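Missing here: one protein chain of the complex. Every other protein chain is in place.
Up next, chain A:
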Amino acid sequence: MDFLAILSNAAGEILSPTTAAFALATIGLNVHFGYAGLLNFGQAAFMAVGAYAFAIFTMQVDPTASLGWPVWLSFLAAVFVAILAAVAFGLLLGIPTLRLRGDYLAIVTIAAAEIVRFTMRTSEYSTVTGGSQGLRGQDYKGDIDALNPLTGSTYGFGPWTATAYDTWVRILAWGLVIVALILVWLLMRSPWGRVIKGIREDEDAVRSLGKNVYGYKMQALILGGVIGGLAGIMFVLPRAVQPDNFATAMTFYIWTALLLGGAATVIGPLLGSILFWVLLSFTGGLLSGLQSIGAFGDMTGTQAGQLRFVLVGLALIAIVVFRPQGILGNKKELSFHV
């Protein structure tokens, strides 16, 4: 068992683009649940919508080749299309559900997320969506790769070494995380943020002050959803688009990261995502290391790998029961009422 390699792999997760994408998605969910009190269990669908809109626009319209647009413009256009798609999905989801009680919203968002996944997955539209196989990375990474200002072969040191493309994606993804954090921080100190938090605490009180609660909830849902859509783009830049990556499991991991770091805090989602991935990698490495030296008897390596997801589930239970405010949160800020 190579303990150093396990630690190094775990440390590598701190800066990985996947962690950045998760941090973004968690920041979006924090706007939903932490600040506005919306029980959104479909955050993975916002990511899927963003990722697919970005990739399909780049592949089907391909403005660089077909319209002769400069590379940066077609990249921004694809991002813009993804944002529009996330807004549209937010409206679709919000209109029927935001008037309903919290647990209904939970069931509907999770159902909508699965509808998105089934639709992307079906062989019916596979010429556009790639069906269950998804879309190949090289088909939509052209623009972003052409924009890459880095020319060397590898950057970084130790566990944080990456290729030029990977480093470029990391810079973009973490840059976006920082922008999103500042945006959320500023918004939540603004009058808008106070109304949002008021809705979380007592919807009727806010309504009696003459505020349009439905409208504010919708704005919060769309804002968090757009951040989730951008997270989707960042999630697929280092890999291919796979419909099953956006299953409910991803939503649940985002929730675990949010509750771990602390809902209704600015930094909580970032801390939670980093900790989640580092711990997942570490326990995975540790379990497979222990398995390889025979600590678990005749358990296979795959089984050892599954144990860590059992641990994720138990950890989620323990956090919610014993420390619902997470690491950074304030218990008074967090309201878990339906």
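Things to note:
Note that in this section a residue touches a chain if its C-beta (ideal position, glycine included) is under 8 Å from a C-beta of that chain, and two chains touch if they have at least 3 such contacts; residues count from 1.
Note that contacts and distances are computed from a predicted model.
Entry comment: the absent subunit's protein name, as recorded by UniProt, is "Amino acid/amide ABC transporter membrane protein 1, HAAT family", drawn from "Amino acid/amide ABC transporter membrane protein 1, HAAT family", "4Fe-4S ferredoxin", "Sigma-70 family RNA polymerase sigma factor" or "NADH-quinone oxidoreductase subunit J".
For chain A, the residues touching the chain absent from view are 39, 95-97, 100-104, 106-108, 110-112, 114-115, 118-119, 121-124, 126-127, 131-133, 248-249, 252, 255-256, 259, 296-303, 306-307, 309-317, 320-321, 324, 331, 336-338.
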